[in-house]
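For this depiction, one protein chain was excluded, whereas all remaining protein chains were kept in their positions.
Letters A, B and C mark the chains in the order given here, with residues in each chain numbered from 1 onward.
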Amino acid sequence: MKPNIKNIAVLTSGGDAPGMNACIRAVVRTGIYNGINMFGVLQGYQGLITNNIIPMDARSVSNIIHLGGTVLKTARCLEFKTDEGMDLAYEHLKLHQIDALVVIGGDGTFTGARRFAQRHHINVIAIPGTIDNDLYGSDFTLGYDTAINTVIEAIDKIRDTADSHDRLFFVEVMGRDSGCIALRSAIACGAEAVLLPEKATSLDELIKQLEVGAATKKSSSIVIVSEGHKQGGAYDIAKHVKEKFNHYDTKVTILGHLQRGGSPSSFDRILGSRLGYAAVNELLKGSTQQMVGLRGNDIRLTSLDEALTEHSFKLESDLLEMTKVLSI
Amino acid sequence: MKPNIKNIAVLTSGGDAPGMNACIRAVVRTGIYNGINMFGVLQGYQGLITNNIIPMDARSVSNIIHLGGTVLKTARCLEFKTDEGMDLAYEHLKLHQIDALVVIGGDGTFTGARRFAQRHHINVIAIPGTIDNDLYGSDFTLGYDTAINTVIEAIDKIRDTADSHDRLFFVEVMGRDSGCIALRSAIACGAEAVLLPEKATSLDELIKQLEVGAATKKSSSIVIVSEGHKQGGAYDIAKHVKEKFNHYDTKVTILGHLQRGGSPSSFDRILGSRLGYAAVNELLKGSTQQMVGLRGNDIRLTSLDEALTEHSFKLESDLLEMTKVLSI
Amino acid sequence: MKPNIKNIAVLTSGGDAPGMNACIRAVVRTGIYNGINMFGVLQGYQGLITNNIIPMDARSVSNIIHLGGTVLKTARCLEFKTDEGMDLAYEHLKLHQIDALVVIGGDGTFTGARRFAQRHHINVIAIPGTIDNDLYGSDFTLGYDTAINTVIEAIDKIRDTADSHDRLFFVEVMGRDSGCIALRSAIACGAEAVLLPEKATSLDELIKQLEVGAATKKSSSIVIVSEGHKQGGAYDIAKHVKEKFNHYDTKVTILGHLQRGGSPSSFDRILGSRLGYAAVNELLKGSTQQMVGLRGNDIRLTSLDEALTEHSFKLESDLLEMTKVLSI
Partner (left out) sequence: MKPNIKNIAVLTSGGDAPGMNACIRAVVRTGIYNGINMFGVLQGYQGLITNNIIPMDARSVSNIIHLGGTVLKTARCLEFKTDEGMDLAYEHLKLHQIDALVVIGGDGTFTGARRFAQRHHINVIAIPGTIDNDLYGSDFTLGYDTAINTVIEAIDKIRDTADSHDRLFFVEVMGRDSGCIALRSAIACGAEAVLLPEKATSLDELIKQLEVGAATKKSSSIVIVSEGHKQGGAYDIAKHVKEKFNHYDTKVTILGHLQRGGSPSSFDRILGSRLGYAAVNELLKGSTQQMVGLRGNDIRLTSLDEALTEHSFKLESDLLEMTKVLSI
């Protein structure tokens, strides 16, 4: 049975990711195209608590598709984790007669959305938006492709200078628990080695690998270090390596938050547009507590229960093997 | 039964595409890692005819992963279409004791590869490399993602200035028979309209669409024109529209061959690496007359027979619908 | 004697140029820092006529320094050329008690500013903002550096593919009366030839030059065509050349308005900031009917009279000579 939905709100929560604006635009315009009144909630769940909710028309999302960040802002919100917080949030939604909600974010966002939908009578569709690609049910999350492009553009520049000297570069990339960015960046920039949070590569192994490279006349080497690696960040690892392997001069780059920003790649703009479009269409069909995701080249639903329970080891096995084969 | 392969050659043919160098690197290094002697054929099939074949070691493909174009060059080659040409090519391969061939290119390249493998005793794996994404058996061809990124970066700049005036911009993109670049670019840059070779959009329809935009206070509009559109290129269409719809000043950009170049995106570098790695592994397993392609997030085989016979309408249906919904 | 200035307005007029936003930001914040009330006029002189004038505080120019285009918009305005238009504009300025005006634009903008300041009691400082670099009194105009960077990024991509085939590329760049963009682009991308509006290069000369290149084994050649060239645009010239010189396949790119957009280069952001800062400081010192410009690495004043009367041939002589020497 089709629900009688008249008003839909959209919010972004957790860390921002490139492509969120393309997604917001698609949510808003798909709603308006279907005769729905659309609302934006500012600063994520915090805006539900503080009633920071604004109406959005088609023009309000003009010229944002190419912008990094999120025009709706995000914020941490402890209060929404409490029953009182959720009840207050629900009151504010009712005030605007909002029937359904689209939330864009990572698993913290999804957890909040599920609890909220279970406690209150409100339909919710979630969209995977995080540069870390650490969610089950979507091959790619919003912002992941852009983040990798950002990393490789940075490393390409390092290679220019690497090519002129005998040097060993350590580049720290994001991914506290997920090596997705590190792995794909390593393949895409032709790194000599990569340290992933999922794999306990010992320093001895790393040094052995670098020695082989030095012996086969590599002029310089690049090592990608995921920020979540057990043996520390890029500085620590560079220091330890330097003590044992004195062949090269070592240099460190910490990319940090620049990986979160930048104009979204075409892949992320299209993904954001497709997911936003699908999210509203699913709400109009009556779906709730589902995540819309990309599987292959198709948009598919995964229940929030499944998305939050299943754990995907998302490091492609051929890519893992290739880090060794292609860096000879 | 595993073939006894000792020497493999790789070539690029047809129009070049970003990611070809990443792919060549993967082919060469995967071969060497497996104890194979690797060769590069310069200028595509032409190099087989002229015996322009060079040995390649691991260092010969250093520092090329990020380069556009192809270090092996490409060329048109009519002679390879003749039996005599193919026989001469085969002689040169035998001269170097080359047992198997990896060819990177589009459907012309595949047709040549199939005929060659059928006539002579040589194993061939094909890799889809073309910015047009017009091949069956791979969701994405090598270079397609980079080409779309190139187009949207160009259009983003046009938007900057579009936002300041009342203007109608026509941007002509590549794709003589395939609207893939046009469609994805249109979604990714938020174009107001798109003209595809696969769809006969009449000028009257286009003008009606633009009038709606003008009425809803769009300050400027961008129309993507695929070079293969029935009603002509961007200049012709701009001229016709101007005659009937005088609301805006019209401006034309012809992107041309810059869409073929540029440093490959991370997506294309990874795709090229995966396909090159898979191609050599398939040859070592005894596969022949197959194309390696990307389906979903997995590498899959398609026989050249199927790849060359089947026709895929690759315009995603949700994207087609979204060009209308999201440009309101 | 220091004038008693309390309220200053800023506007952008004519074609927009990257760096205008950095300049607006500098004007507004320098004023506020000095205790002045600041105003923005929307859509150039048109906004003076229609009283589209808004107060601006320090936060109103946050996060715009990196944006192309102009947040104040521009427009053509015929009415401001009339005495009645100017009188109406002046009334609106008086309404807001605006004592002084900063105008950012090209020579049309400067002409308007001078006539307005002569007719009415209002101090005006002009800032050179145009990608064409066709103004006297400033080595570089705002947007020029960014435009050249945009052109060479485009041509670099063409080179990638040029390197793989025997081809002749014609790239049309902006500059109806000024070859500044064409000349600097030609040097910066290593073009084989450049056609400037200031110089009557015959097609025969061009073909002779290309023949020399072909003879010395250049694989491909790039010709930059300024849109204002006597013998037509890139399409016309490519056609004529093709008829007489059949060595290469010819391809055409028309960059068009993408040259006006894009995030400003550091050079243009700094130039915009310096000029905006200087403009307000000059108004506070009592200067009027002056242009602030960059001479060498210093900010200098030129009277509008001089700026509008003098004509500078801005094509650096060593660069002109270098187009021939460096393309061998």
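As a working rule, contacts are C-beta pairs under 8 Å (C-beta built on N, C-alpha and C of every residue); 3 or more make two chains touch, one makes a residue touch a chain.
Fair warning: this is a prediction, and the values are worked out from it, not measured in the lab.
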Chains in view that the hidden chain touches are A, C
Touch with the missing chain holds, among A:Arg29, A:Arg159, A:His229 or A:Lys314, for A:Arg159
Across A:Val10, A:Cys77, A:Ile237 or A:Leu255, the one contacting the chain not displayed is A:Leu255
Residue list for chain C contacting the dropped chain reads 22, 25-26, 29-30, 32-33, 58-59, 62-63, 65-66, 139, 145, 148-149, 151-152, 156, 159, 163, 184-185, 187-190, 216-218, 263, 265-267, 269-270, 273-274, 277-278, 295-297, 299, 316, 318-319, 322, 325-326, 328
Even though one chain is not shown, chain A touches it at residues 15-16, 18, 67-70, 73-75, 150, 154-165, 167, 169, 251-262
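Everything below uses one rule, namely that only the chains that are shown with their structure count from here on.
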Between the Cα centroids of chain A and chain B the separation in whole angstrom comes to 28
Chain-centre distance (mean CA atoms) for chain A and chain C, in whole Å, is 39
Averaging C-alpha coordinates per chain, one finds the centres of chain B and chain C separated by a number of Å equal to 36
Residue numbers in chain A touching two or more further chains are none
